[in-house]
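Only one protein chain is missing; all other protein chains are in place.
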Amino acid sequence: MNEQTAFVTHGQNGQDAERQPIIRVENLSYAYPVEDSDQPKQALSDVNLTVARGEFVGIIGHNGSGKSTLSKILNGILSPDSGDAWIEGMNTKDPEKIWKIRKTAGMVFQNPDNQLVSSVVETDVAFGMENLGVPSEQIKEKVTEVLDLVGMSDYRKARPHQLSGGQKQRIAIAGILAMQPDCIIFDEPTAMLDPNGRAEVMKTITNLNRKHGMTVLHITHYMTELVGADRIIVMDGGRIVATGTPREIFSQVAMLKDIGLDVPQMTELAYLLNQDGYDIPRDVLKITEMVEALCHLK
Amino acid sequence: MSLKIEHLDHIYAQNSPFEFKALDDVNVELENGHFIALIGHTGSGKSTLIQHLNGLIAPTSGTVYLNGVDIFGQSKADLVKTRFSVGLVFQYPEHQLFEETVAKDVAFGPKNLKLSEEEIQERVKWAIEMVGLDFEKMKDVSPFELSGGQMRRVAIAGVLAMRPEVLILDEPTAGLDPHGRDMILGQIEKLHKATGNTVILVSHSMEDVGRYADRILVMYKGKAVYYDTPTVVFRHVDELEKMGLAVPEVKYLMRALKKQNPEVNDDIFTVEAAKAEIERVFGGERHV
């Protein structure tokens, strides 16, 4: 495998690669073996999805809905029982391709403490590139670039345990960016952060997608983080139960509440008022929209 | 009967280059029986404050009175008793589980209290049921085999089993999904109503604070800035924002509506109350 060329070229076959989805999942099923039981626990059943280049796709679902299992299969950490997952046309089951897949689809995890390897920020960011065999000078340049991208340039020489949760996650993101992936899978990166840290990380992710065209697959149980997504996939019991734009998804308040998810307060209010006969659009997301809708009533 | 905090200062690593004043002359009296939300952004001194309330860390100066007794002015043995009266549930409490079975783990606190075996068993059963778990099903299970949400509830039960007069919870819903969060906050509210004991809930979610608390204590840069009812505290929208905090989304909505129509009451912070108020002002049900 020639890591060097993989690092420099984007995708594989130029134009062809541009048109094909970065992530493609077909009929994916996976079951965990359960201790003291012959009946394995079905974590994913018949999941199909695609993520196109430059898209921001959100996956929501409560704990145990299968969303994390899905992300682990996409990264080749778990192998599916049936069905396939492709990253840039590479099957995640193919052991020969595993490192290229991991380089192509970078992954940021939930616990900010348990994904930083080095006791200095800059060498942590460099870790992935060092593993890929990138020459020293290129690593240094790239570290400067990605730290700037996540707004952490001032912390280059800092030690991870002195940073806040949000800052640690931004370092983790920088470490993935440094490997020049074609897309990043975020596996609940905000679940352990306070509101400020969450806002920091979401700003970084949104910025990557909007300004730098990074393809993002964002897994979360905070709906409000997905207001700006291109598409939302709702998972429950290992299945995809709904797909659509944020407005299409959020307006289905009853369904979301039914599977144990939150909706933004404005959308919930619109839903409740609607039930009482108020003529208010069901897909209200923002306060200004609600004010306007209410003022039109009179 | 109350928790009275007087001129409380706490300085970490005093006289070192890392010196940091975490608490700065905190004065507040928390009367018994309230569901108090403690808010403030990370580093505002919340965690340091709650660790003083049960004597886990000693103040640099000032003190805390529990029902009139200066908790730092008493003997070490009595200080330990204070820890039983003021129960503290840390963040991610499931990380402190260590016993082989759920029942044994919950019994750790009562055992340290030197209660009779009978009383211990009774409390363990009560505490496990209080957090919404099935005692018979759960008691002999290893806590490490449970789901994240269940582990957390077992850990909370471990503190409840000491029957504290004041229960402090440091972000008990951190990292849980909405269902797990509602489950835990629901149980805490139920417990509060059943016992009438004080609950202090450290939270970052203004929506949760608006829904459950009847008092809010706001910490900022080591000082207790506000201590009042949610209605009053949430009126300080601009000041709270300056402190890196927010108010529930519906509060912003009601404020915007009030600008258009002065008749609107904007002291509202739950979706249900907002719905009722809108229907009051804009006319009742509109079934067509």
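Per-chain residue numbering starts at 1, and chain names A and B are given in the order in which the chains are listed.
Following the convention adopted for this analysis, a residue touches a chain if its C-beta (ideal position, glycine included) is under 8 Å from a C-beta of that chain, and two chains touch if they have at least 3 such contacts.
Convention: contacts and distances are computed from a predicted model.
One chain of the assembly is not displayed; among "Glutathione transport system permease protein GsiC", "diguanylate cyclase", "Response regulator" or "Energy-coupling factor transporter transmembrane protein EcfT", its UniProt protein name is "Energy-coupling factor transporter transmembrane protein EcfT".
Of the options A:Asn48, A:Asn114 or A:Thr245, the residue whose C-beta touches the omitted chain is A:Asn114.
Check A:Gly61, A:Gly83, A:Gly175 or A:Gly238 against the missing chain and you find that the one touching it is A:Gly175. Remark: the omitted chain is touched by one listed residue; of A:Ser29, A:Gln42, A:Asn91 or A:Thr123 this is A:Thr123. Taking the complete complex into account, A:Pro160 is the one of A:Pro80, A:Pro160 or A:Gly238 that touches the chain left out. Think of the hidden chain as still there; on subunit A it touches residues 3, 75, 77, 99, 102-103, 106-107, 109, 111, 113-120, 122-123, 126-136, 139-140, 143, 159-162, 175-176, 179. Residue-level contact of subunit B with the missing chain is found at 12-13, 16, 18, 20, 51, 54, 56, 80, 83-84, 87-88, 90, 93, 95-98, 108-109, 112-113, 144, 158-159, 162.
By definition in this document, only the chains that are shown with their structure count from here on.
Centre-to-centre spacing of subunit A and subunit B amounts to 31 Å, using the average Cα coordinate of each chain. Across the complex, subunit B meets subunit A through its residues 41-42, 145, 147-149, 174-180, 204, 207, 244, 246, 248-250, 252-253, 256-257, 260, 271-272, 274-275, 278-279, 282, 285-288. Residues of subunit A that touch subunit B in their complex: 35, 62-64, 110, 164, 191-192, 194-197, 221, 260-262, 264-266, 268-269, 272-273, 276-279, 287-288, 290-291, 294-295, 297-298.
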